[in-house]
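Notes follow the structure.
With one protein chain withheld, the remaining protein chains of the complex are depicted in position.
Labels for the chains are A and B, by order of writing; each one numbers its residues from 1.
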Amino acid sequence: MTVLARPLPDTASRTARLVADRRPGHSLPAPFYNDHEIFDLDMSAVFARSWIFVGTEAEVAEPGDYRTVEVGSYSVIVVRDDDEQVRAWHNVCRHRGARILTDQQGSVGNIVCGYHKWTYGVDGRLVHAGQQPPSFDPGCFGLKPVHVRTVAGLVYICLATEPPADFDHIAERVTPYLLPHQLHRTKVAAQVDLVEQGNWKLVMENNRECYHCDGHPELSCSLFPTYGYEAADMPARLRPAFDRYLAAEDLLRRDCEERGLPYARIEELSGRETGFRIQREPLDGAGESLSLDGSAVSRPLLGELDTPRLGRLSMHHQPNAWFHCMADHAVTFSVLPLAPDRTLLRTTWLVHEDAVEGEDYDVDALTDVWRQTNLQDGVFVARAQLGTTSPAYEPGPYAPSEYQVDDFCTWYVERLGERVAP
Amino acid sequence: MTVLARPLPDTASRTARLVADRRPGHSLPAPFYNDHEIFDLDMSAVFARSWIFVGTEAEVAEPGDYRTVEVGSYSVIVVRDDDEQVRAWHNVCRHRGARILTDQQGSVGNIVCGYHKWTYGVDGRLVHAGQQPPSFDPGCFGLKPVHVRTVAGLVYICLATEPPADFDHIAERVTPYLLPHQLHRTKVAAQVDLVEQGNWKLVMENNRECYHCDGHPELSCSLFPTYGYEAADMPARLRPAFDRYLAAEDLLRRDCEERGLPYARIEELSGRETGFRIQREPLDGAGESLSLDGSAVSRPLLGELDTPRLGRLSMHHQPNAWFHCMADHAVTFSVLPLAPDRTLLRTTWLVHEDAVEGEDYDVDALTDVWRQTNLQDGVFVARAQLGTTSPAYEPGPYAPSEYQVDDFCTWYVERLGERVAP
Partner (left out) sequence: MTVLARPLPDTASRTARLVADRRPGHSLPAPFYNDHEIFDLDMSAVFARSWIFVGTEAEVAEPGDYRTVEVGSYSVIVVRDDDEQVRAWHNVCRHRGARILTDQQGSVGNIVCGYHKWTYGVDGRLVHAGQQPPSFDPGCFGLKPVHVRTVAGLVYICLATEPPADFDHIAERVTPYLLPHQLHRTKVAAQVDLVEQGNWKLVMENNRECYHCDGHPELSCSLFPTYGYEAADMPARLRPAFDRYLAAEDLLRRDCEERGLPYARIEELSGRETGFRIQREPLDGAGESLSLDGSAVSRPLLGELDTPRLGRLSMHHQPNAWFHCMADHAVTFSVLPLAPDRTLLRTTWLVHEDAVEGEDYDVDALTDVWRQTNLQDGVFVARAQLGTTSPAYEPGPYAPSEYQVDDFCTWYVERLGERVAP
């Protein structure tokens, strides 16, 4: 439900104070996690201005295939048009404003509003509206467009009139990493929506460090728990894992160089409109996949890849996504805020488009690690959310291995700061 | 839950701006559908000032029979007193304010608060309050009255100190239409409460046009889908129905004239405090009733009516009611807002007071059309509500056959405009 726009000055000046109060190296002041006005600002200043990851081309494979996505109070139709282009439209009828498509996904010839049958093409044009006077010009009542673009099979939308200018440059840089996995030639093997009981930033923060990875037994089978640590600060208990990591990294680097696969870390989490990070990193165990023993859980391998031992190509994208692409499958994560203290996490498992369920992959085995890990993270996020509601909460210090969390928070206050600058 | 009254100036000036922004011929700006402050204003400026239809005399047939009705945060007792008059009282104990009657209906000798047993007559007088000091004057603690009046068996209340002055005039005009159906000599055969997931105005708007009647297969069996269309603009697909309509109207007019029944349309939906509309119109199919084949579904006929083919006497009453009186039964609809996005629709089916269930009428057959139609409308209203929450919503143009929706919106902004005029 929307709220009558409040006079900006109050919220803006309070937010500006909070932004100024943010202490680098520390978690955010409580209102950033649980205040309704800040949440509205997050939606308008961050989510309605940034490129938002909403799904994959595999989810709208054929012309007429569509997905509806809710970003805050927006509802957007992502649809493949008859020219095979991915398009995005506001899911709002131009007649009396009814929500047009109410299913999460489906396939249509035209986009027909169920109320008075106004009918739009998948290209957005109004092609039929019954009993209008001669003065009525259908050309004025096409669906309102939403910016959309695909990057190596990943679909992003932007609700702003002018999307962030830096995205082309980022797309250019990450595409060589992603392309070998040919995500546009995958299919969705499973998708799980989980509503976490916490602010969207806590969901993102939680994903940026492995200081809590003791709480992830399944994930720790194949993901090195040394993530985020500098060699010099490696805790003694992680030493054996770190040694394995160094050996695996060495092997991976050689494999990548041999095949011309980029692997070097690019990490620009703050200081720019679209914070991101990408790197190919080795996996523990069998080293092939994020699975309970580290071995591949689907076949054929993605794209033209010729070895399963390519670790994980991990990408993080602010404000709302992260990805793990292995040789055998990929997993995408899309974070969609629902309320100050509730966030939808949509996880999608992609396998080769020719893979056959039951023969080439088993859904339980494929999804086990992240289903468990997401549930565990949901508990962590809920604890963090609960804690910030106490007036006794005060921002505490991030450990060195949480530097990416700190970077994320810095990026976030930069975004808000732009919006509420005096 | 009430909220501490906010300083009026802000809300008023924002509302005044929204009222001024309303574009005739177009749906309302979004805040009118989903903003909490506007909703509070709707309750105080519209529902607490207008005559509200709350039920029928048949529901409080005997002295002591009562109904409790919630209008926004008000709770009202409608009760028949010992002189057989219908009275209305605030359902608030004068001691410590407890809700007195908590059932939706019943029959009482006195009205007794269940907390400390303060006891009021059905005439509102405090007749007992235990252990008071000599200075206590029971005469000062009678139940607070609510204006109430009946119009040909329909019960209206008004929460304002001074009810709208134009209602006498309206009552005079509609009574000759209604009287022949003798609603005060009916009984309730069925009553269904449906909570629709939309603003009360969307519920009222939805009822003012048949542009969406394709979505009502059961209703379309007997209600001409040409409702709202001018002859000149009749869509081709409705031509056959319109021809049937013209023939049926001709027949109905003669039948009415023969019996001295008024049938002409009175339509004053805007430009006055109490917008209303009344007209006797023919029915399709057997032409007798709103049923799956258009034939009567209850007997005996209402009042002294001597033929079942009297079409539907349809009345609309702003802000909150509409009615269909057929020769064999009547249906009343009362719209009671619950929240910006939730509205109670109470539908009541009335049959002759001597009709016997199972012999003279079957409840399923009697109620089928409107149970289905209400559910369908509930889906339409929910879509419309959802749509208006998107920031991409902008008011769209009403089709000519939706002119009554436009009139309703005009009436509504007139009401708010009066309240927030500079």
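Just so we're on the same page, contacts are C-beta pairs under 8 Å (C-beta built on N, C-alpha and C of every residue); 3 or more make two chains touch, one makes a residue touch a chain.
All values reported here derive from a predicted model rather than from experimental measurement.
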Missing-chain contact among B:46, B:79, B:92 or B:223 belongs to B:92
Taking the full complex into account, find the residue in B:24, B:130, B:240 or B:260 that is in contact with the omitted chain.
B:130
Absent-chain interface residues of chain A come out as 10-11, 14, 27, 30-31, 34-38, 205, 211-212, 214-215, 229, 233, 235, 340-341, 379-380, 383-384, 386-401
Please output the residues of chain B touching the missing chain, sorted low to high.
1-4, 7, 48, 73-75, 90-100, 102, 114-117, 129-133, 136, 141, 144
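Please note the rule applied: only the chains that are shown with their structure count from here on.
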Using mean CA coordinates as chain centres, what's the gap between chain A and chain B in Å?
48
